[in-house]
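Only a single protein chain was left out; the remaining protein chains are all shown in position.
Should a chain be cited, it is by its letter among A, B and C, assigned in written order, with residues numbered from 1 in that chain.
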Amino acid sequence: MVSPGTVSRRLRLGMVGGGPGSLIGPVHRIAARLDDRFELVAGALSSDRDRARQGAAEVHIAPDRSYDTWQAMVAAEAARPDRIDVVAIVTPNHLHHGPAKAFMEAGIDVICDKPLTLNTAEAEDLVRVQQQTGRIFGVTHTYAGYPMVRQARAMVAAGAIGRVRLVNVEYVQSWLTEPLEATGNKQAGWRTDPAFSGAGGCVGDIGTHAYHLASFVSGMLPDAICADLTAFAPGRKLDDNVHILMRYGSGARGMIWATQVAPGNDNGIRVRIYGETGGISWFQEQPNDLHFTRFGEAPQRLGRAGVMLGGIPRPYEPRAAVGHPEGYLEAFAQLYTDMAEQMTARNEGRAAAPDSLQLATIGEGLIGMRFIDAAIASSAQGGTWVSPDSAR
Amino acid sequence: MVSPGTVSRRLRLGMVGGGPGSLIGPVHRIAARLDDRFELVAGALSSDRDRARQGAAEVHIAPDRSYDTWQAMVAAEAARPDRIDVVAIVTPNHLHHGPAKAFMEAGIDVICDKPLTLNTAEAEDLVRVQQQTGRIFGVTHTYAGYPMVRQARAMVAAGAIGRVRLVNVEYVQSWLTEPLEATGNKQAGWRTDPAFSGAGGCVGDIGTHAYHLASFVSGMLPDAICADLTAFAPGRKLDDNVHILMRYGSGARGMIWATQVAPGNDNGIRVRIYGETGGISWFQEQPNDLHFTRFGEAPQRLGRAGVMLGGIPRPYEPRAAVGHPEGYLEAFAQLYTDMAEQMTARNEGRAAAPDSLQLATIGEGLIGMRFIDAAIASSAQGGTWVSPDSAR
Amino acid sequence: MVSPGTVSRRLRLGMVGGGPGSLIGPVHRIAARLDDRFELVAGALSSDRDRARQGAAEVHIAPDRSYDTWQAMVAAEAARPDRIDVVAIVTPNHLHHGPAKAFMEAGIDVICDKPLTLNTAEAEDLVRVQQQTGRIFGVTHTYAGYPMVRQARAMVAAGAIGRVRLVNVEYVQSWLTEPLEATGNKQAGWRTDPAFSGAGGCVGDIGTHAYHLASFVSGMLPDAICADLTAFAPGRKLDDNVHILMRYGSGARGMIWATQVAPGNDNGIRVRIYGETGGISWFQEQPNDLHFTRFGEAPQRLGRAGVMLGGIPRPYEPRAAVGHPEGYLEAFAQLYTDMAEQMTARNEGRAAAPDSLQLATIGEGLIGMRFIDAAIASSAQGGTWVSPDSAR
Partner (left out) sequence: MVSPGTVSRRLRLGMVGGGPGSLIGPVHRIAARLDDRFELVAGALSSDRDRARQGAAEVHIAPDRSYDTWQAMVAAEAARPDRIDVVAIVTPNHLHHGPAKAFMEAGIDVICDKPLTLNTAEAEDLVRVQQQTGRIFGVTHTYAGYPMVRQARAMVAAGAIGRVRLVNVEYVQSWLTEPLEATGNKQAGWRTDPAFSGAGGCVGDIGTHAYHLASFVSGMLPDAICADLTAFAPGRKLDDNVHILMRYGSGARGMIWATQVAPGNDNGIRVRIYGETGGISWFQEQPNDLHFTRFGEAPQRLGRAGVMLGGIPRPYEPRAAVGHPEGYLEAFAQLYTDMAEQMTARNEGRAAAPDSLQLATIGEGLIGMRFIDAAIASSAQGGTWVSPDSAR
């Protein structure tokens, strides 16, 4: 969404990963383009030199800014007067820490895919570097970019459902029902291999999204979780189903269910939050609706750009008119726009629009890593209650 | 559903409880009437003599068969040549064991509301009496009476989704969001009072329905459960929210969520079962649809009386044509019709229609009581894994 | 629904038609039984003597009150001191007029299936007889028996959506997509045969339901309609698809679409009414929800027994608790209960409960016949505008 009034230059974007065959690389590029705050000018799109160059040509990166390695990219870009403002890291988890650290140290902001790193130690190291360098660092927890999710968060924060009692998030997929990794499928391969994903499978891939959403909308993090992780597909090395109970310091309770083995579901994210005076729910496959009920009144369907609650300002400007659904790419674009707003505001010496601060920070990335640790520890101990802060 | 061909006499039904102001009494009576297999001829409808008589008159029970106590009713009916064939016990939980035992011992079959008794000891005693007397004893786990739930069970049993991996049942209500029991509300009062309900609140009232459904459709009982029970409403004596993880001997995993404090939900029962080759789901508020997916194919919506799966015979005859929704009362009526079929078959010396054996037995009632014990024990120990068999 | 307070005797019900193989006969019987205001005591269930007797035994009609013809039934019942209070006529359309007239003249009230008769002349004759005899005469326009339809009507009448502008009713089925009548199917056979159905096929069978609903909820009848009737299935003698535009004297406009040839739809009745200040809609396959929106506010979902609108009294008492779906049989039962209430009130010399007067009258049956005439006339003239009052 273009900010009204002032006109700022487009930010120069580089990308690590995202070459031919990438799933998430094109999504990042569309997202960066959608609100026109970035131009993609450099990349190390693949560890394979030819694929890197082919990919760069396809996305209109000039040949002299297509690099064969991210190390070469850091070195060359840091030396240019028109160097990139920000790098997007869209590689598998094991290749987040290295480039993220190097680009930050070279004075370049970072947008990084989730989960933040391969393990918590790497994440803590990145947090240290970020604090030393002061770079802006965004983590792409996409579902927090949906307008109705932000609306839900704002409503909960404003007390629309009263003090929160229950947090229920599920993320239900089916694509790993069979051992797809055994067929050579690239996406399944790295996501089920500890060398590329870390110790968490489903819990890292989509469980962290669910955990972030639970916290994003409710405004709370649990004190303790009790997890049961299972690998159902024959030969699978990492969990493909995650059952978690949560306890909050306030007395609230929660559940997370994340699975990759539930036929009939594509990307069924559902968030339901209940408080002392009302309830709110959102379902990702119908993302333009938010369901809200005040206890004792009729359930309401709040539209994306439509009717909002008295006293709660709508936290965004719609890109398209009411009734014209926005989807996943728009939500992803929101994250890039948040990043652009934070960067531009800093560059222009002004405060960033508050809404842009909802982009997940590196600190939230670390929280996600600790969640993975805690879930794995709880499950490994047979399903005991573990504090996410002390999981390692 | 009228059984074709032979014509059997209507069975004589008595009722304990269900007088003026009762919630479930009228439901039992409608259910008994709907398929015309019973006639209500006797009752001890209330512990208040005047209310008992007024209620009896309203439901066309002859004055001489309206009794002031269930004890008087047992004695008098047992002595009549046209005595009742079966008694429906629709009182709060603390008043199940006494009449159920007495009527069985008097040679009268029993339909009893759930949960079976106030505690497991009472349930075990009833099981003993039932085994000694050989009476037919049905427990009204209503949701197992819905055609599409039975269809789901038949499909799972026939292997339509392959070996079961995941069982997810939720039962989401809102009516106890506030401390309604403090206002003198009768239904809320006894359901939140241990003296009438036993040690389980939400877990006994609706958790047992969820647990029965999980087992009914999946065909499995868990080896261990891990429960977190909470009472959210100020001053509430029993749990109003139940979070449970389940582990099955087969390696399958499950979750139960039962709550009475989620505004925006009336009676949101949702059953989802996933196996190695497919998934199936049902939602009680749209009970005429069954959602079925074979992994790798498009999701299908199976109608109540519509298109069934190849090789799986439709397990029922519809009362109304396709597209004409059946609801809760029809499901309840199915339980009465199952009971009638079992009783009539015995009376006529023939085998009961197999479908009628899906009525929950007294043994399943006992399983429900052990589930409540296990859930409470697990939660009391801070959320540990407990076997439902060894809970006490 | 059990009437509070006083206790009235059950009304004695007879039935013409509804023998073995009947679709609607069992529905009438369940409906009569559900609220326990009737007992079925006599019948001429089939024109085939053996089937009539077999059917009577199955529904517990005593042999001496099972008649071989409706003529015999009129004669014999009229002579009994315990004669039937009311007769339900559930035969194909060509067999409505004869028995309806004869029973009225014998002093017996009538419940008659829709459409009222084979043609408008017969309908006008029945209206005359009804006026002469003063009998209570109900027509089973089932969908007007749904609680949420009555709620919608009450809300429109109370001004909840302002002055009505648009009326949109569709009734979408698929069962006659192929020429089922050519296979010997009994239900398809008579419904597509002018000798049994009259001149209207789809327009008479379900179009009249749509037309009645449009009027029932909006409170208006159109001044003129423009119809396009089509028979799609090869060899079909009567229309199986109906497109109608409507104009109201108030300036409002409407559309009716009724079809029997739309695969994927079972019984998809949808009513949508829009006024100057709001809109309301109801869909029969999810009958417990009513969707209501005040212009400029968020859409609301009103539950069957749940949250009602300020100032509009809930027009009914629910049979089952909120969230426990009621369906088609309960709606049908409502019509019988309305009839019972009207009859009992007359017998007891008191005014009937106002809600019971929503049962469709013989006059509304005549309006339906005139609608069929008008639709056929308009379509036959190539789709011109015709007044329903002057159609013949």
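Note that contacts are C-beta pairs under 8 Å (C-beta built on N, C-alpha and C of every residue); 3 or more make two chains touch, one makes a residue touch a chain.
From a predicted model like this one, the values you see are computed outputs, not experimental measurements.
**Q** Quick one: say which of C:66, C:142 or C:241 touches the chain that got left out.
**A** C:241
**Q** Touching the absent chain in the whole complex: find that residue among B:250, B:300, B:347 or B:381.
**A** Final answer for the missing-chain contact: B:300.
**Q** Give the residue, chosen from C:171, C:274 or C:371, that touches the chain omitted from the document.
**A** The missing chain is touched by C:274.
**Q** Can you list where chain A touches the absent chain?
**A** 2, 7, 10, 23, 26-27, 29-30, 33-36, 57-60, 173, 175, 265-268, 284-288, 303, 306, 319-330
**Q** On chain B, what residues meet the omitted chain?
**A** Residues 292, 296-303, 306-307 of chain B touch the chain that is not shown.
**Q** In the full complex, which bits of chain C touch the chain not displayed? Write them out.
**A** Touch with the absent chain occurs at residues 161, 165-166, 168, 174, 177-178, 226, 228, 230, 232, 241, 243, 245, 247, 251, 253, 255, 257, 259, 261-265, 272, 274-281, 291-296, 299, 382-385.
Throughout what follows, only the chains that are shown with their structure count from here on.
**Q** Calculate how many whole Å lie between the centre of chain A and the centre of chain B, each centre taken as the average of the chain's C-alpha atoms.
**A** Chain A and chain B have C-alpha centres separated by 43 Å.
**Q** Mind checking the centre-to-centre distance between chain B and chain C? Centres are C-alpha means, answer in whole Å.
**A** Those two chain centres are 34 Å apart.
**Q** Which residues belonging to chain B are in contact with no fewer than two other chains?
**A** Within chain B, the residues that touch at least two other chains are 265.
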